[in-house]
Structure formats: structure tokens, C-alpha cells
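Here the complex is missing a single protein chain, while all its other protein chains stay put.
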Amino acid sequence: MDFFHAHQAQHYLVLGALLFALGAAGVVLRRNAIIVLMSIELMLNAVNLTFLAFARFPLVPNSPMGSFLSGHAAVFFVIATAAAEAAVGLAIIIAVFRSRTSVNVDEFDTLKL
Amino acid sequence: MSFVESHLLTLVIFLPVLGAVLIALLPRGEGGQHKGIAFLFSLLTFLISIPLWTGFRAGSGRYAFEQRTEWAPALGFSYHVGLDGVALLLFLLTTFLGPLVVLSSWKYIQERVNLYCIALLLLETAMLGTLGALDLVLFYVFWEAMLIPMYLLIGVWGSERRIYAAVKFFLFTFVGSVLMLLAIFWLWSNAGRKSFDYVDLLNAGLVDPSTQNWLFLAFALAFAIKVPVWPLHTWLPDAHTEAPAAGSIILAGVMLKMGTYGFVRYAMPLFPQAALAWAPTIAVLGVIGIIYGSLMCMAQTDMKRLIAYSSVAHLGFVMLGLSALTPEAVSGAVLQMVNHGISTGALFLMVGFLYERTHTRDLSAYGGVAKVAPAIAATFLVVTLSSIGLPGTNGFVGEFLVLIGTFASRTIGGAPLAVAGATGVILGAVYMLWMYQRVFFGPPRKAAEHGIPDLTVREWVTLAPILLAIVAIGFVPQPLLSVVKEPVDAFVQRVSRPPPVRKAEVER
Partner (left out) sequence: MEVSWLHLVPLLPLIGAAVCGLVGKWLPKGWVYAVALASVLLSFLVGLRAFLGLDEGVQLFHQLAFNWFSAGSLRVDMAFTFDRLSGALTLVVTGVGFLIHVYSVGYMDEDPGYWRYFAYLNLFIAAMLTLVLGDNLVAMFVGWEGVGLCSYLLIGFWFTDEEKASAGRKAFVVNRIGDFGFLIGIFILFTQLGTVSIAQINSAVIPLGVASLAALCLFIGATGKSAQIPLYIWLPDAMAGPTPVSALIHAATMVTAGVYMVARLSHLYVSAPGVMAAVAVVGTITAIWSALIATSQNDIKKVLAYSTVSQLGFMFIGVGVGAFFAGTLHLITHAFFKACLFLGAGAVIHGLHGEQDLPRMGGLRKYMPSTRTTFLIATIAITGILPLSGFFSKDEILAQALHTRAFSFLTLTPSGSMRLTWLGPLIYAVGSFVAFLTSFYMWRCYFLAFSGEYRGPETVHPHESPPVMTVPLWILAGLSVVGLLLGLPPSWVHGTALEHWTWEHFTEGVFARPRGDAPGEFSPALGFGIALLVGWLGWAGSYALYFKRGLLGDEMLSARLGPVRRALANKLYVDELYDRVIVRPLWALARGLWRVVDATLIDGLFVNGIPALIAWVSAMARRFQNGDVQRYAAVTALGVAALLYVFLVRS
């Protein structure tokens, strides 16, 4: 299927995938804990984009199930979760920073066998 | 059966636990009252087990003192206990050794005496339960229950390498048991009646031979480790060497017989065709055990390790007798189970006496003890002679029956095995008399240099019943043999001429 003439959801999905990949890469590769949190946010927002893309361009158009708003509802959930998680994550980072004076993820390795 | 009769067995089995509970409830204090209670309860257990002997009617075909109470009918297991001749003998051996074991450690154990006494009593219950159980789940529960107290006994009150020995003992025996558990479950699901009950399984008709093979091996592995059969024996020397004297006595005296008992009661009758097929191999392993064990004894410098290997040799005789599948051999094997318990238990007891006085088990640290402690020397000699099977002591009758029964066995080509096993007679004299000479003969030197206190009253009291048993069974073994005649005959019948394979569909 020719990309440029394909179903328009494709573009959004690709963008979402790219953003997700970038975010995942950031989570795994970045050393600064705050950057990791930002990458997580990026992943979550990429997921939001994917949800909205499917909400706007559903797979089964004209579905008999009334107004198809579950995609939008999911986005709201994700945003709320992201916010909560960011708050808690930052709190943890600050607590760790207080005892170690570092936000370098490589140094948080006491959870090993 | 009256109430007492039908519940006597349960009472005997659980009386030690009552003692243990009592000890646990008492304040810690000094060890005195704990040991007293332990002795009292073990003695009581022995006394109320005497009616089991006198009330036992051989030849009735059923299990004596049988009691069955429903436990979990939906799951198929019940509390079913009863004794046949073989179980009766080992049962009495256990209750007989119980108070002696408590007496033997009176002075030696100083710390955590309450825990020690509890462990001894729980161990006694577990062993009695194993012998009396007629339900496979019940049997398995008691079988596993033996492990923890023994592990504690070795690990807490033992010698230098006690942790290693205790863990080795536990893991080694546990591995075998787990496979046995799987086999038990298989039997339950395929017995046709979804039952764990031993009698039901026995009467249910046999499993087909190929499956029997695996089931038998699963059971046999667990028991073979316990016996121990060569080459699964290496846990025993370590366990014996590191255990305190009482632990060794109870381990050698009773626990090892649980393995041989498992063969006689469970592994072989439940899977007779597999047993028959494996009998020659087991016999060969038995003979290897006899010769190898005896040779190992000759190479030892630690007294307890030497006696441990002699256990391997003696139980090689038992396994040889069991797998020969003639009435003479199997009767001899059962008798040897009792005899070995008495004589090897006595050996460990006496080595314990020596260790308490000199704090060494090394043979090279001894010499000339007979001059300074003649009572120890004399009694040790009697026990030694019992161990090497001198006629007039208990060891001879069992050994002789095993060998002559094996020689006569047509089920396995017995003659060469009996000849090989009979060399154990020579080797036994070699290592035991060599040990005896190194410790007792010659001029008093090293550990005996400044004199060794001779036997105390308590030690005499502990030894006397054993010495009496050695001589009594040596001169009059027939009562024991009469008691086991019927189960032995039934056993031989069943294994060498098994009933037909079950017609019912095998699972899947």
C-alpha cells in the first residue's frame, strides 16, 4: 500500500511508533533520571497519539456502538496516570538525590542479587 | 476389638509427641526436668508397646491393632494404622531404643536441652508412625517428618562439620522422597478407586509392567538412599561422624531400617514384576555394599566413620536377603534389621562413652583401654562379636539365614552372590578386631595414659538391656522368626508369583 495515499491513520501511527521508540530508547539509554522520566512521558504521549489516531480513524467505520469515544477516554486515563506517575517519580528522584547527591541512574544499583 | 486394642497403636505412636508438647510448655530452666520427662515418656511408650507384642497373634492374615479413621475422604486418604509381623519387630525395636537413647545423652548434652528432648521425642513418633502407617499419604507424612528432627540433632549438637553433614543428609534423603511422592500421586490417580490406602492398592491388581518399572524406581530410589545402598551411601559416614552419640544410635538403630522396611512393605509388593526384574541388580548392589563397605572400614581412622561403613556392609546383607526372595533369606533379612539396630546402636553407644571421656574419635589416639577400663572392654567385645556374627550372638542367625537363603535362591542366581557375600564374614572380623585391638589392646597409651573412668551406673543401665537382647536373640531367635513367618511368606509369594495385571484401562 502506497504510504502517501494510504489510510490517513497510518501517518499518525508511524509518528506514534517513532515517538514511542524514541521514548523507549531514552528510558534505556539515558543516564539522567529526570531525562528518563521525560522519556517515559514521551512514551505515554506516543501512546496517547496512537489511541487518538484509532479514535479518529477507527478500523471498523460507522460502528453501531453509538459515539465511539473510548479512545478519547483512554487518553484521559493515560494523561492522569502520566501526571501521577511523574509526580511520584520526581518525588522518588528527589529523595534519592538527597541521600546520594546524584541523579545518575547507573549508580542506583543496590537492587541486585 | 476393644477400644483400648483398637487405639493402642495410636497411643503408642503419639505418646512421645505428648511428651514433647509437655516439654515445650515447661519453662526453659536447666535441662534436668526436660530429660526426665523425655525419659519418662519414652519409657512409657516402650512399656505400653509390650502389649503389642504379647497381644500379637501371628497367622491371622490381617493387620493387628488395625485402626482406620476417615481423614479426607474426598481426597482419598484416611488415618489407617496397623502392624504386621515385620512392622511389629521394628516397632518394638524403636520403642526399645527410645529410652536408651535418652539415657545415653544425659551428661553429654548441655545446651538447649529442651529442644534436644523435643527433637528426640518427635523423631520417635515419626518413626513409629512410619512403621504403623497403612495409608500412603500418612506414610509419606511421617517419612518426611523424620527428617527435620534428625537434621536438627545433627546440625545443632554435632561436631565440627555438622552443618555440612546435616544439610547433606537432609537434601540427599529429601531428593529421593520427592520422586516417591510423585509415584504416590500416580498410584492414587490410577488405582481405580482414587485411594491412597495401602490395603486397597495392594488388592487393586497390578499396574502394567512398563509403568511399574518407573514407579518402582521412584519408590526404590527414596528407600535406597535411606538404607543406604551403594553407591548412594556417602551421606551416612558424614552424618554419623558429625552427629552426637544419641543421634548416631537412633540413626543407625532405626532410621536406616526405614529404608529396608520401605522395600519390604511398599516398593516390592506394590510393584512385584518390576521388583522381580530389578532383584538381581539389587542383590548385586547389596553384595557390593558388603564388600565395599567392609573395605572402607579397613581404611578408616575415625571410629564413628568406621562403624558407619560397617552399617553399609550390614545393610548390604539385608538388601541381599530381601532380593533373594526365598523365605529363609527374607526372614534372615528382617531379623538382621533388628539385629543391626541393636548391635550397631550399641557400638555407637559405646563409642559415645569413649568420646565423652577422651573427646577424640581418632583410632590413633587410643591404645590399651582394656587395662584401665575392663568393663568397657568386655562389653565392647560382646558388641563387637555380635557385629561380626559370632554364633551365640544375635548377628549370626540373621546373617546365616540371609546367606543360605540367597545361596538357595533360584529367583536370582544366588550361589555366586552368596559366596561373595560370605566373604563379608571374613572382612568383618578383619576390620572389627583390628579396631578393637587398636583401641583396647596393647599397653595403655595416649588417651588411656592417665586412666579412663570405667562404666558408671547410668551407662550400665543403658547397656544392660542391649547386652541381654544380644544374647537372648542369639540363643532364642525363634519367637521373632515365628512372628514374621507369615508376612515373609506372603511377601515371597507376591513378588515371585505376582497376581495378574489389572485389566482396567491404564490412564490416558
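Which chain is which? They are A and B, in the order written, and residues in each are numbered from 1.
Basically, a residue touches a chain if its C-beta (ideal position, glycine included) is under 8 Å from a C-beta of that chain, and two chains touch if they have at least 3 such contacts.
Please read these numbers as outputs of a predicted model, since none were measured by experiment.
J.: Would you mind spotting which of B:P391, B:G413 or B:G451 touches the chain that isn't drawn?
T.: The missing chain is touched by B:P391.
J.: Among B:M303, B:L403, B:I470 or B:V495, which one is in touch with the chain left out?
T.: B:L403
J.: Using the touch definition up top, pick the residue from B:V4, B:L26, B:I426 or B:L468 that touches the left-out chain.
T.: For the chain that is not drawn, the touching residue is B:I426.
J.: Would you mind spotting which of A:A24, A:L52 or A:A74 touches the chain that isn't drawn?
T.: A:A24
J.: Give the residue, chosen from B:G176, B:G316, B:G352 or B:G368, that touches the chain omitted from the document.
T.: Looking across B:G176, B:G316, B:G352 or B:G368, the contact with the absent chain belongs to B:G368.
J.: What residue numbers in chain A mark contact with the hidden partner chain?
T.: The missing chain touches chain A at positions 24, 27-29, 36, 105-106, 108-113.
J.: Name, in rising order, the residues on chain B that touch the hidden chain in the full complex.
T.: Counting over the whole complex, chain B touches the hidden chain at residues 168, 171-172, 231, 233-235, 292, 295-300, 326-328, 331-332, 368, 370-371, 385, 390-392, 396-397, 400-401, 403-405, 407-408, 415, 418-419, 422-423, 425-426, 429-430, 433-434, 437, 440-444, 475, 477-478, 481, 485, 488.
We adopt the following convention: only the chains that are shown with their structure count from here on.
J.: Using mean CA coordinates as chain centres, what's the chain A-chain B distance in Å?
T.: Computed from C-alpha means, the inter-chain centre distance equals 67 Å.
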